[in-house]
Structure formats: C-alpha cells, structure tokens
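Every protein chain of the complex appears in place save one, which is left out.
This part shows chain A:
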Amino acid sequence: MPGLEIAANPTRVVVHPLVLLSVVDHYNRVAKNTKKRIVGVLLGQVEGNTVNVANSFAVPFEEDEKNPAVWFLDHNYVDTMREMFKKVNAKERLVGWYHNGPKLRSSDLQINELFKKYTPNPVLVVIDVQPKVIGLPTNAYFA
C-alpha cells in the first residue's frame, strides 16, 4: 500500500489537542485514583517526516502490577473500532499507540510488536496526565 513503507523513522510527531483531551478524559474515567495504566490507539497520517496524530480512542487494557510480562490488550476491540473510525474519516489510519506512563516500561516493547500488525512503524506517545514540569506533557518514541 502506498504511503505505509517508510525507509527511515519520521522525526517529528504532531499531536492535536483533541487527542490530549481524550486521553485525559479516559484517565479520569478509568484510572484516576488508581495506579493503573491506560492504553489507547492513535489515529492520523504519516506525511514524509512527520506523523500527524489527529484522533485517538481508548482500549481495554489490563496488566499485572507485580509481573510486567503479564498483560492483556483486546485485539478485537482495536479491529472493530478501526473499522468504525474508517467509516467516519477514511484518511485517519492507525499510526501508533499511547499510554500515560509516566515512564517507559518493559512490556512496552512487546505491546509495540502487537501494533506492528496494524502499521509497520508504530509510534508510542507517552502522555503524562499529572505533569509537574512546564511544557507539553508528551514524549514520542519509535522502536
């Protein structure tokens, strides 16, 4: 498919405010007073050197606090939601995923492998919902 084969990793990730609001809303609903992590999918487009993230949705995600190798993410959910969002806006493709960190974890690499089924080079954006420093609370990573 044209546009999905990229030789090198893109160097810039642009995140729309709607995505940040959605993540905060997701966090508020599900994990506010817990230590749980929230995970979701990012939709958008890759334009040359830049990944443009315009929309997102949350996915049901569970992991074992004590054993970072044990985690569960619903594939069917991701598939169904992707189809539905395609109907509303065909240009928004799955470009990566997010979680609220605030730091990277060992299971992130494995979760990234899972997302490689949908896009060859998924971007991970860590969005800190309780930021303590000035500046935008996002960090993006490529595997």
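Heads up, the rule we're going with is that a residue touches a chain if its C-beta (ideal position, glycine included) is under 8 Å from a C-beta of that chain, and two chains touch if they have at least 3 such contacts; residues count from 1.
The rule is simple: contacts and distances are computed from a predicted model.
**Q** Of the candidate names "ER membrane protein complex subunit 1", "Integrator complex subunit 13", "COP9 signalosome complex subunit 5" or "Translin-associated protein X", which one corresponds to the UniProt protein name of the undepicted chain?
**A** Its record in UniProt gives the absent chain the protein name "COP9 signalosome complex subunit 5".
**Q** Just name the one of A:M81, A:V95 or A:A140 that touches the chain not displayed here.
**A** Touching the chain that is not displayed is residue A:M81.
**Q** Which chain A residues touch the hidden chain?
**A** Against the left-out chain, chain A lists 17-18, 20-22, 24-30, 32, 57-60, 74, 77, 80-81, 84, 87-89, 129-131, 134-137.
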